[in-house]
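For this view, one protein chain was removed and the others were kept in their places.
The letters A and B name the chains in turn, as written, and every chain counts its residues from 1.
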Amino acid sequence: MNIENLKHMLSKGVARAAAFVGAVALLMAVSGTAHAEVPGESQFVFNTFSFLVHGFLVMWMACGFAMLEAGLVRTKNTSMQCLKNITLFSIASIMFYLVGYNLMYDGVDGGFMGSISMWAQDDSAAAAGKFVGDDAVGYSAASDFFFQLVFVATAASIVSGTVAERVKLWSFLLFTVILTGFIYPIQGSWQWGGGWLAELGFADFAGSTLVHSCGGWAALTGALIIGARKGKYAADGTVTPLPGSNLPLATLGTFILWLGWFGFNGGSQLAMGSAADAIAIANIYINTNIAAAGGVVACVILTQLIYKKVDLTMALNGALAGLVSITAGPDTPSLGLAAIIGAIGGVIVVVFVPLLDKLKIDDVVGAIPVHLIAGIWGTMAVPISSDGATFYAQAVGVVSIGAFVLVTSAIVWFVLKMVMGGIRVSEEDEIAGLDQAECGLEAYPEFRGSQTI
Amino acid sequence: MNIENLKHMLSKGVARAAAFVGAVALLMAVSGTAHAEVPGESQFVFNTFSFLVHGFLVMWMACGFAMLEAGLVRTKNTSMQCLKNITLFSIASIMFYLVGYNLMYDGVDGGFMGSISMWAQDDSAAAAGKFVGDDAVGYSAASDFFFQLVFVATAASIVSGTVAERVKLWSFLLFTVILTGFIYPIQGSWQWGGGWLAELGFADFAGSTLVHSCGGWAALTGALIIGARKGKYAADGTVTPLPGSNLPLATLGTFILWLGWFGFNGGSQLAMGSAADAIAIANIYINTNIAAAGGVVACVILTQLIYKKVDLTMALNGALAGLVSITAGPDTPSLGLAAIIGAIGGVIVVVFVPLLDKLKIDDVVGAIPVHLIAGIWGTMAVPISSDGATFYAQAVGVVSIGAFVLVTSAIVWFVLKMVMGGIRVSEEDEIAGLDQAECGLEAYPEFRGSQTI
Partner (left out) sequence: MNIENLKHMLSKGVARAAAFVGAVALLMAVSGTAHAEVPGESQFVFNTFSFLVHGFLVMWMACGFAMLEAGLVRTKNTSMQCLKNITLFSIASIMFYLVGYNLMYDGVDGGFMGSISMWAQDDSAAAAGKFVGDDAVGYSAASDFFFQLVFVATAASIVSGTVAERVKLWSFLLFTVILTGFIYPIQGSWQWGGGWLAELGFADFAGSTLVHSCGGWAALTGALIIGARKGKYAADGTVTPLPGSNLPLATLGTFILWLGWFGFNGGSQLAMGSAADAIAIANIYINTNIAAAGGVVACVILTQLIYKKVDLTMALNGALAGLVSITAGPDTPSLGLAAIIGAIGGVIVVVFVPLLDKLKIDDVVGAIPVHLIAGIWGTMAVPISSDGATFYAQAVGVVSIGAFVLVTSAIVWFVLKMVMGGIRVSEEDEIAGLDQAECGLEAYPEFRGSQTI
């Protein structure tokens, strides 16, 4: 553990917890019930276990993205979508170890990035029993690494969904290497690493901007540079729907993401070793849940009113947009406000999905409205309930990270285009499907027959 | 937190835990090892974390029901089934906040319902450090809200499965509003809110009656009022099987429910802050697991003997019936008795699924045998191993809750029938499928072809 990590914790709730524990300790010392406090080593175990449990929930989100995307692409590209998702998680796991973690957390100190070095576990201070006193160690460094690592893959999964059905496998994988090893960690260091945004007072509790908008900007850049799928947009402006091939699978993916989000937001409290932390996490859980519910209900009602039918994929994306919207500040709103924040996320989906089609930006799974637009909304909504946050600092964070990710990912996509001989598969391969062209395995070899597009 | 919550806790195991902790404290004071006890604030964190972890497992059951039901309906109704399940969970999340929680827990005091008011989080006592002494606070109020909330959706999911493939979307959603906001909380207050059934000595640890039979009665009422699917029962008494379209999905749903049930029953201990609680939860886990196993094995053997083939859907329902059967009293039986209680749940499935068909009650997924009949069986089986419970009190609970839910849900269905212009889709829409009629999206647009019914 290093000073930046401590800052990271401090910026995200441990300060309150520490103050609280101090107050309680004083109270107890006075009242003679000192033993009721959580002992230092118990705090260490609680904090570490919170990282692990909430971390495995976030890891599970990788499966959620895989299922959501596999259900929303056509059968001829389904194996490829599964392959991309399990491989991007693997790449993120390795790149964050090799360079990403330290680039994000090591020695940022108010600046623009950390050190270029491999993460090396350092639990020696804890092993020496330093749970108390001035140089207290609060959690296992490995558990923090695990929790931060599973966040990285989320950003890459977002890109995967948007550019599906036409991006070349290896171009996408190389983009993922750069995104998870460099782009994500550098912008992440600005806030969670204790960089310049953190000093400015930017607030992004669990990553509406740092994770979801980051992935969303990279996805948007990809969609613009790669272009739309063949047959999606006619010259006369008509839009041909290319419906997802397996909606129960997409529903499964959404439920997995909803479940995983308790880890995403709850674990971002970064501590569980006191009653104050436990209370904070519990409030985060219920706010997260009701924001998703608000997103669903908004989409169900709106699509009924607008289209006279309720659109399942909008409802699913409504849940996700609700979740993204509450992620920047799940700790401070009341339940009612959290429901409204989530519901506005749902409205964003209903408005922006057709709008992107008008702009001929082909976003296969709707990730740009869900992660980018709802992520911006959620970030700007933080000052409504959080005293510390200002609209100015929020706007600076949104714009600066947006600009950084737009520019860097555009550069990477262009470099890949030159180096790899194009980042898009040939027209023949696109028509035949990526499964046959690049993967050699059909997703449902016995079910084909009525495929027309 | 209020007195009713405390009662709720007291009635479900904390009394034993508290007595135990007291005894241990005494022992330790005598032997001079006082520091070995769990400190007050640690208890608070343990209790809260138990609610959160077990709560997210129960939330996951919503996905289990969605997958089970999506797999057991025909392809033409699959999107609708997914939509209903994610929306009902969202409605439950909002209604329980707006009115349900306080109707169930606030000021019931031996009576028939609580107050009509919104739930408002109150963790201020804990925030003041009151973990010890006479006015001790044991857990975060928000974590308790989360745990109770995820239970509500289970009851609504049960209805969803039975009335599938012919109920109108909006009639079902409005029914869900009333069920989760009023019917479920009122009958729940009788026992878990500290109402008249609790005073009578009724025992229902995790809800064989309060959750599963409650949902089952509402489902039965719905099935009777809405009627059977077209083509299911011929005038001459022959029954046409309408097979589920995706059995691996139904299997996935069953495994999810099995996993979630560790949260459902284990978390209902409502505390984890002492060795006694931890021991109780561990015993609940293994009893829950073996009851499900008993249900499966009973169904596998019985269907082989009766039909000369083993029926997968019966085996899946056998697991669920075993789980429902043990839910009223997972804490007291031995492992052997738990296996037998679960196996009898399996027998119920094999007997009642064809019996309902004889009675022309069309239960699409078999939810009435699994949740209603096995729920009654489980409730009546509690006195076998629990000293405190009596068959009289159990019967009073089963009958009174059955009558209440039957009558109130029948009223709601009839009112919806009048107000909504029918609660059932038109014959054309039923033949075309609800996905096309109400949802506008096919579940598997590329797989159609051999659909005949």
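As a convention for this text, a contact is a pair of C-beta atoms (placed from the backbone, for glycine too) under 8 Å apart; a residue touches a chain by one contact, two chains touch by 3 or more.
Everything numeric in this text was worked out from a predicted model, so none of it was measured.
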item	value
From B:126, B:270 or B:292, residue that would touch the chain that is not displayed	B:292
Touching the absent chain when the full complex is considered, from B:143, B:313, B:332 or B:394	B:313
Of A:109, A:123, A:199 or A:357, the one touching the omitted chain in the full complex	A:123
Hidden partner interface residues of chain B, rising order	20, 23-24, 27-28, 33, 35-39, 42, 46, 50, 53, 57, 74-75, 243-248, 251-252, 254-256, 258-259, 262, 266, 272-279, 281-283, 285-286, 289-290, 292-294, 296-297, 300, 304, 307, 309-313, 315-316, 319, 334-336, 339, 444, 447-451
Positions on chain A where the hidden chain makes contact	34-35, 37, 39-42, 44-45, 48-49, 51-53, 55-56, 59-60, 62-63, 66-67, 70-71, 78-80, 82-83, 85-87, 89-91, 93-94, 97, 118-119, 121, 123, 126-127, 129, 131-133, 140-143, 145-146, 149, 169-170, 173, 246, 249, 252, 438-449
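Going forward, only the chains that are shown with their structure count from here on.
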item	value
Cα-centroid distance, chain A relative to chain B, in whole angstrom	32
